[in-house]
Structure formats: C-alpha cells, structure tokens
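The complex is shown incomplete by one protein chain, all other protein chains being positioned as in the whole.
Let's look at chain A:
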Amino acid sequence: MNRPIRVLVAKPGLDGHDRGALIIAQSLRDEGMEVIYTGLRQSPAQIVATAIQEDVDVIGLSCLSGAHKELFPEVTRLLKEQEATDIIVVAGGVIPQTDIPFLLENGVAGVFTSGTSTKETADFIRKAVAEKEGQQ
C-alpha cells in the first residue's frame, strides 16, 4: 500500500461532545493517517456520502448521547445499501459493554470506549485495513 490510510472521524446525531473525536483525529494524523473530521450533527446519510466521496478506508464514529444503538447500525446499513462495505467502521464514546456485541453484529469492526489509548486504536485500524487489502 502506498497511500496513507484515510479516515473520516464523524459525529452522528446531535451529541455535542467532541473532545474525544478531536483527540482521535489529531492522534491518527500524528500516526501518519489522513483524517477528515465532519464536525457535529451529521446524519448517517451525510456521513456515508462524505465517506464515499472522500474515498476513505475507515469511518470512526463517536457518540456520547446514548443514541449509538440507533445511529451506528444505520451507518453500516447505508454502507451496505451503497455497496461500500469495503469501508471499515470503528466507534467510540460512552457505550456500555453489554451493547458492544450488538454493534459488532451490526457491522462495526471495533468499539473503543473511555480509557483506550490512541495508539491502540491506531494499531487496530492499521491491522484492519491491511487485512481488508489482503482480501481484495
């Protein structure tokens, strides 16, 4: 692979907590990735459209309002609908452990909650992208 990994960091829904999203965006840049941040209040449809348009490898979703069970699966559903399942979806925020299996079943590749190091997230993304490229 000769181009850097491209990541869309996105805030679905109406949640205004963007400290985590901004830190992840900066940390992934520091790890050599190209990062686009959507800003607040993006609908799942807007996020998927931006991801396709920007040709990203990964979408990172952040939600702290408790709407993750509605909003994250909607993003993965729309990716499927638009035949863009090559885009890997990872997520973070205030997410109870008991909700994680549901999100993983619904197409989210990894969930990183409070206390995860940014390095761990970056390593996960690199590995997931490499595996995806190996499949193609």
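Before moving on, here are some points about what is shown:
Note that a residue touches a chain if its C-beta (ideal position, glycine included) is under 8 Å from a C-beta of that chain, and two chains touch if they have at least 3 such contacts; residues count from 1.
One rule holds in what follows: contacts and distances are computed from a predicted model.
Not shown: a single chain whose UniProt protein name, out of "Putative two component system response regulator", "methylmalonyl-CoA mutase", "DNA modification/repair radical SAM protein" or "2Fe-2S iron-sulfur cluster binding domain-containing protein", is "methylmalonyl-CoA mutase". For chain A, the residues touching the chain absent from view are 13-19, 22-23, 26-27, 37, 39-41, 43, 65-67, 69-71, 74, 94, 96-98, 113-115, 117-119.
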